[in-house]
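This part shows chain A:
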Amino acid sequence: MAVVNIDRVLFVAAVLFLLGLTGVLTRKNILFMLISIEIMLNAAGLAFVAAGSKWHQPDGQAMFLFILAMAAAEVSVGLALVMQIWHQHKTMDVEDLNKLKDE
Partner candidate 1 sequence: MNELQFQALLPFIVLAAASILVILSIAFGRSHTFIQVAGFGMMCLVVLAMWLVRDALPREIAPLLVVDGLGALFTGLIIFSVLVIGLLSFIYFEEREENPKEYYILLFLATLGSAVLTISRHFISLFIGLELLSVSLYALIAYLRTRNNAVEAGMKYLMLAALSSAFLLFGMALIYLETGSMEFTGIARGLPSSGTPILFIMGMGFLLVAIGFKLALAPFHLWAADVYQGAPSPVTVFIATVSKTGVFAVLLRFAQAVHLQQYPAAMTIVVVISVASMIVGNLLALQQQNIKRLLAYSSIAHFGYLLVAFLPGDAAGAEAGFFYLLAYSITLLSAFGVITLLSTRQEDAGDLSGYRGLFWRDPVMGAVLAVALLSLAGIPLTAGFLGKFLVLGAGIGRQLWVPVIVLVLTSVIGLYFYLRVISTLFEKMPPAPARARPLHPFFYYATYAVLILLMGLSFWLGTFPRPAIREIEALLNIRLL
Partner candidate 2 sequence: MILVWIIGLLLCGGILCWLTDTWKAGYAKWIALASVVADGLIISALLVHFVTGTGPQAVSPYPAPQVTTPSAEPHAASPHAATPWLIDYRNTWIPSFGISLRLSMDGLSLILLSLTIFLGLLAVLSSWKEISERTGFFYFNLLWTLAGIAGVFLATDLFLFYFFWEVMLVPMYLLILIWGDSNRRYAAYKFFLFTQAGGLLMLLAILALYFIHGRQSGTYTFDYFAILQSTLSPTAARWIMLGFLAAFAVKLPVVPLHNWLPDAHSEAPTAGSIVLAGLLLKTGAYGIIRFVLPFFPQASTAIAPWAMLAGVISIVYGALLAFAQTDLKRLIAYTSVSHMGFVLLGIFAMQETAMQGVVIQLIAHGISTGALFAIAGMIKERLHTRELARMGGLQTSMPAMGNLAMVFAMASLGLPLFGNFIAEFLILLGAFPQYATLVVIASTALVFSALYCLRMMMRVFFGPAAPPTITPPTASAQQDIDSREWIILGLLCVGIVLLGLYPQPVMDLAKETIQQLTLNFRI
């Protein structure tokens, strides 16, 4: 297999990660926030893969699988909550979720 330059991959991962982060910070819609978080997780996964290939170990890929699984679980719960929110507040805007705060 062709040797990929680790740094580049890492760079890509970092870019992805930051993109996701900005997404989380900028979007108001809960769904999009969830998606951005997925992106971040995948970025991390990518980094793992890169690292694994750097050391010629399977661990990186293994970790990636775990990440996928976990992301799936997370999103499922997340979506359930989103539905609840939609039922109760009829909105997707996080800014409406501020019943809980200091007086």
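Operating definition for what follows: a contact is a pair of C-beta atoms (placed from the backbone, for glycine too) under 8 Å apart; a residue touches a chain by one contact, two chains touch by 3 or more; residues count from 1.
The candidates were selected such that all candidates are chains of the complex that A comes from, given by their letters.
What you see is a predicted model; the values in this text were computed from it and never measured.
> For chain A in this complex, which listed candidate touches it: 1 or 2?
The candidate that touches chain A in this complex is 1.
> Okay, in this complex, where on chain A does candidate 1 touch?
6, 10, 13, 17, 20, 24, 30, 33-34, 37, 40-41, 43-45, 47-48, 50-52, 54-55, 57, 59-60, 62-63, 66-67, 70, 73-74, 77-78, 80-82, 84-85, 88, 94, 97-103
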